[in-house]
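What follows is a structure written as structure tokens; I'll ask about it next.
Heads up, one of the protein chains got dropped from this complex, but the rest are sitting where they should.
Chain naming follows the written order as A, B, C, D and E, and within any one chain the residues start at number 1.
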Amino acid sequence: MSGERLAYFNGELVPESEARISVFDSALVYGDVVFEVTRTFNEQPFRLREHMERLYASMRLAEIDCGLTIDEMEAATYETIAANHGQFSDGFDFQITHNVSPGPLSIYRSIFPEGLRPTIVINCFSLVGRMVKLGPQYRTGVHGVIPSQRAVPAQFVDPKVKSRSRIYYIKAEHQAHRIDPQGWAVLLDGDGYIAEGVGSNLFLVHDGTLYSPEGRNILRGVTRKCVLELATDLGIPVLERNLEPYDLLNADEAFFTSTSTCIMPMTRFEGQVLGDGTPGPVTKRLMQAFNELVGLDIVAQAEAGAAHVAKLEAE
Amino acid sequence: MSGERLAYFNGELVPESEARISVFDSALVYGDVVFEVTRTFNEQPFRLREHMERLYASMRLAEIDCGLTIDEMEAATYETIAANHGQFSDGFDFQITHNVSPGPLSIYRSIFPEGLRPTIVINCFSLVGRMVKLGPQYRTGVHGVIPSQRAVPAQFVDPKVKSRSRIYYIKAEHQAHRIDPQGWAVLLDGDGYIAEGVGSNLFLVHDGTLYSPEGRNILRGVTRKCVLELATDLGIPVLERNLEPYDLLNADEAFFTSTSTCIMPMTRFEGQVLGDGTPGPVTKRLMQAFNELVGLDIVAQAEAGAAHVAKLEAE
Amino acid sequence: MSGERLAYFNGELVPESEARISVFDSALVYGDVVFEVTRTFNEQPFRLREHMERLYASMRLAEIDCGLTIDEMEAATYETIAANHGQFSDGFDFQITHNVSPGPLSIYRSIFPEGLRPTIVINCFSLVGRMVKLGPQYRTGVHGVIPSQRAVPAQFVDPKVKSRSRIYYIKAEHQAHRIDPQGWAVLLDGDGYIAEGVGSNLFLVHDGTLYSPEGRNILRGVTRKCVLELATDLGIPVLERNLEPYDLLNADEAFFTSTSTCIMPMTRFEGQVLGDGTPGPVTKRLMQAFNELVGLDIVAQAEAGAAHVAKLEAE
Amino acid sequence: MSGERLAYFNGELVPESEARISVFDSALVYGDVVFEVTRTFNEQPFRLREHMERLYASMRLAEIDCGLTIDEMEAATYETIAANHGQFSDGFDFQITHNVSPGPLSIYRSIFPEGLRPTIVINCFSLVGRMVKLGPQYRTGVHGVIPSQRAVPAQFVDPKVKSRSRIYYIKAEHQAHRIDPQGWAVLLDGDGYIAEGVGSNLFLVHDGTLYSPEGRNILRGVTRKCVLELATDLGIPVLERNLEPYDLLNADEAFFTSTSTCIMPMTRFEGQVLGDGTPGPVTKRLMQAFNELVGLDIVAQAEAGAAHVAKLEAE
Amino acid sequence: MSGERLAYFNGELVPESEARISVFDSALVYGDVVFEVTRTFNEQPFRLREHMERLYASMRLAEIDCGLTIDEMEAATYETIAANHGQFSDGFDFQITHNVSPGPLSIYRSIFPEGLRPTIVINCFSLVGRMVKLGPQYRTGVHGVIPSQRAVPAQFVDPKVKSRSRIYYIKAEHQAHRIDPQGWAVLLDGDGYIAEGVGSNLFLVHDGTLYSPEGRNILRGVTRKCVLELATDLGIPVLERNLEPYDLLNADEAFFTSTSTCIMPMTRFEGQVLGDGTPGPVTKRLMQAFNELVGLDIVAQAEAGAAHVAKLEAE
Partner (left out) sequence: MSGERLAYFNGELVPESEARISVFDSALVYGDVVFEVTRTFNEQPFRLREHMERLYASMRLAEIDCGLTIDEMEAATYETIAANHGQFSDGFDFQITHNVSPGPLSIYRSIFPEGLRPTIVINCFSLVGRMVKLGPQYRTGVHGVIPSQRAVPAQFVDPKVKSRSRIYYIKAEHQAHRIDPQGWAVLLDGDGYIAEGVGSNLFLVHDGTLYSPEGRNILRGVTRKCVLELATDLGIPVLERNLEPYDLLNADEAFFTSTSTCIMPMTRFEGQVLGDGTPGPVTKRLMQAFNELVGLDIVAQAEAGAAHVAKLEAE
């Protein structure tokens, strides 16, 4: 690894440490900033276009006009990736993050002699650090717990808009960790239905059918959609419907999905073992199919990443 | 005016334009940042301690440990004000903003060779720009309108915690401006009660009594508390209770309060005239009492500010 | 046009101007009156039986026994149409309205020496007047806006019962017009789902699938059902499900349906352009299929109607 | 009794039987009509001005401009009363009803050659017929029952606006009569709190304190306000607060209030006896005080009325 | 019939009258006890395994570890049945009830010198007594009525967990009987959807399709599942969806299902006749299919049971 990681900032490439947003920007004044996180596999961004389409859908809802077409945004993304070539050549892949806000509030215009314009930041970050924890979890599965914090209903703040106004995620995480230091929050919505994890979607398997919450009080994840497609391809029946803790506690298997972790088995829920306490057969089939789709063994990569970091730290 | 405005940033004074927060900071990743806005009158901060107490209450709920005691925070504030001495000596006062987040996420620690620590930013900004619009509005009153966006109920994201996760404020403002280009949003909560404005509180007068919504789905404003005290001192009966559009539409008078505008009369609501369409007598008594309390004629200052800017722009 | 328009009133044909209901009638005391509006195409009533079945379903829920069988009601309808023969022979078709209430309250029986009986009114009215506005709108599409007024949830007053207790429709319209003078209200229900328009149903098209809200907090429109059937015949996938503003704002196309307007494209929503801002291809296919079904070019008729009125007014 | 009862209809006095509203009027199309019922005592209208003020508050919420000032409306009322002089000279008093709508919809303008204008109807009706039933009930008290129909929450259709969109009242009455042929409906609101009766307000007495539901999901009755004032004058502690079936079932006493019945004791609730099953002491004190206020013995009048009708029918 | 009926109590067979649970048991302290009721046909338990699986799902949610495996529980059940052999040999079948609680609270351990352990009770009871009432009802159908008591939403107490904390069932029954002495309660959930009866599920038939509420705020009945399967086998289209009183009142047919009654037609609802007022054709087909499945004519058995009891009582 050599050189310096660079971030795209309003048309320019700046050092990653300069990817900073003014406190006068609507992004910080109101949490008025939408974003995307895209993952690479073998250093190629996965479903970038789909992420960009969701980014533009978020902007539409948030009434942000960023000034770039979706094609220009995609081009800027590839430019940013290219500029960081060699920074992540360790076989551990990276994530690409887009942040877009309407820019500084007009009342603060005097602070910005260069004029007011939307804020666009694109940056890349190695996933190897995350793998330290994830590596072993793919084998053991994680523990789902229900925090008292509820998912904000879409009629108040729509989670389908991938915005940064998500302080309740942090609250849910604090609570989840008090319940179980290894706990992953399973947020219920205002009606008591299972919504989502913190930045992840949920699935369960019951009698051979794959279930996931309706696309309502959740972020409609790109990986979630991918898993639904894979299941259909594999002939696994799929249903999107309202799910409750009852359903999850009596499920045969369950797992989380997200861009960075892909598919993460859940083997305990609310203090009880799910199935036989190990990742289930349907989950494993889907993980295998996902590996094939992306051309990479996710678990092996994560374990290699964990080992890599351990070695570095031991040195 | 000479020199440069400075902001406090984690113990150092930096140019205002450097008051920027990393995209790897929890403040931007989750909207996980609490804040305060304090106003000066005659360049002295008004009820700074009260603002600091609310800031620490917000941190407590958000589980942010900023590393400073409340006394240290207050001292840092005065230090920042002192550093900007002369920047705002135009008789138009300024606002002091505190932003506090837990700092960058630990997974991004490699980006911060100096180590991870909470983010504290304090900055000052002249109010003269705001006065351009406010100046005439104090005389005519503003127009209240109900956007379809509702206030987020406290059980999901507590508005009593003054956090930046408020993208719904922007949505409410976009809607309010479509209803009436001069419209100020009056947000209803999930039960249909009047909650608050965008960054302001609401009051109405009916049959000589002053009413304000219960301190539930609202920010409990410092100016709001101040007005309740002034009313009590003036012998005006005061009630905090659930208020509905019915009550506001049949009110004799109404007004918004906020730190920067203090007391702003509302003279129309939902397309209809309130009272005789001008700021009412109780509202004016309270504005007068507020002026006396802070030792300044708010309206005169705003009008002078508007004139000042107009003159500058004409030059 | 010659003679006088007649209305059916409790078994008799009276001049249209005499189609009046006593203020002592439950219809006016409680809004306790159900109704139907049926449209003609080429002067033949369209799906009259279906409208009559819904009328009797409404009566059943409202516990109104009107004293006529459904066959008798249908016969009375044809009698009323016949009595108005020649009144609407201008090629612009008309609507037939049924109003049915339980009649005057029994406490007011002394006012009605003829005895108390249910009130049944059937009348016809030319659509040409409506076409003045609709004519151009079919080409440009209309603007959907969300008023703050919510649709009343079915558990309180069931919108599937086509009753006249609908003062909230008027409130929604007042608000919609303040947002956009050309705005058509898109009412959200108590959960924030899209319910219906004012007297109309909603559809959207996304990725080639036609979506409409579940038949819950809406009137289950006859035209709505007709469009669902047409779509199925055309091989367009159809889904009735919970829809949110997010879905409508990211739809490729959208339209309203109602008895009098049939299919009306929506080309803007909440201040933003839908698709390319013109009626979309699926919408147009459905409009074309509807024309074929009813044996009439709806848009051409409306434009002819608009021209007809313009000519009359110019004379 | 001689001559004919007359009603005020848009500036003219017409026979009562002509107090009819067109089916093309917004009153019937949308239930878009507000009203008031005022009672006389000794043939003098009671608190007419208060009723008129509420009428104008209702119009304001419903955005109806009736074209008359409140003073003109009051004058028209007295004119109507005068025109009916001698019609009710039987010592049994009468009620005055105001109905006000925005008039026919503009699309129906061709039906109204005289032009479109708001509809105002004022009429008088003897209370003697009602007394037949009420006479004995004042002594025995009535039976409160909870129908499954809930009161519509104010955020959907505000009951403080006295409009005719109240088909749910009829539904509640049908249900109440199935529970108990003598049952008076006690409507719960969407949260399960006691709201109101059908056109009446509720009170209960517990440990010497008089309670009534908060003025939220109810009509704020003129008689209700009167009773609250009388109680205060009598030194009875008064609290407006959320009340639940638990509170009513464990109350010592309870009663309904309305313009026409004034104060009606409830002696059973949900199948169980309240107190000792007869009107309680606080209720009786308030009835006595009410009699003194209005200069009439309400119960005696009702019993005389019942006897009067019985005699007429026997003849 | 000879000998004595025996119940299984924590591993022992005791006389039925000794099937009693201590007031110090969590079952009585908190209603913390789950149960199942299984029916025999021709003295063979029907779908016992399915009932046992639901029992263990209930225990899982209630966090009760009963100490027996599901196979052991099944074996204990057969042992109990065998012990009662000859007690029910009257051709009228019986029900088997399982009650399982975590046992006495630990604070009461001094009362239980034998130590604390979970409480398991299994008992059998003849259905002949129930048949007295049911016999004629299968022919006439029963009357559905809506009590004001709502079904408790699953997010508060999940009805899918078959627990004894169901005091609201009794409340619903008291109310239903006040509405109609023959009334069977149809509980609405918190959203106003039809949930279930008291210990039974609901079905309706409309235009040839069989509908039942979604498996959410209901007990997911074993008989319900059985009927859904039978309908599918018979080629009757089946839909589980949100149903409202509107749907039931306009249904062609309706019926309840439960373990002990199997399929019970509903022929009136909310005071109105359903269909032609007799059990409908689809209902009868399903009853017939059910008879074939269980090898018994349910209605004939019930009528024989009723006659049997009548004869005994006459003796």
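In this text, contacts are C-beta pairs under 8 Å (C-beta built on N, C-alpha and C of every residue); 3 or more make two chains touch, one makes a residue touch a chain.
Computed from a prediction, not measured in an experiment: that's the story for all the values here.
Though it is not drawn, the left-out chain touches A, B, D, E in the full complex. Within the complete assembly, A:174 is the residue of A:47, A:117, A:133 or A:174 that touches the hidden chain.
Touching the chain that is not shown, out of E:170, E:239, E:273 or E:307: E:170 (per the contact rule at the top). Subunit A residues in contact with the hidden partner, per the touch definition given at the top, are 145-148, 174-175, 178-180, 188, 270-271.
Although one chain is not shown, part of subunit E still touches it, namely residues 7, 16-17, 19-24, 26-33, 62-63, 97, 99, 107-108, 110-112, 121, 123, 125, 129-130, 150-153, 155-157, 161, 163-171, 174, 190.
Subunit D meets the missing chain through residues 188, 191-192, 242, 244-246, 249-250, 271-272.
Simple rule for what comes next: only the chains that are shown with their structure count from here on.
Measuring from the averaged C-alpha position of subunit C to that of subunit E gives a distance of 45 Å. One finds 33 Å separating the Cα centroids of subunit C and subunit D. Counting only residues that touch two or more partner chains, subunit E has 188, 271. Because contacts link the chains in a way that matches no line, ring, star or complete pattern, their graph is best described as other.
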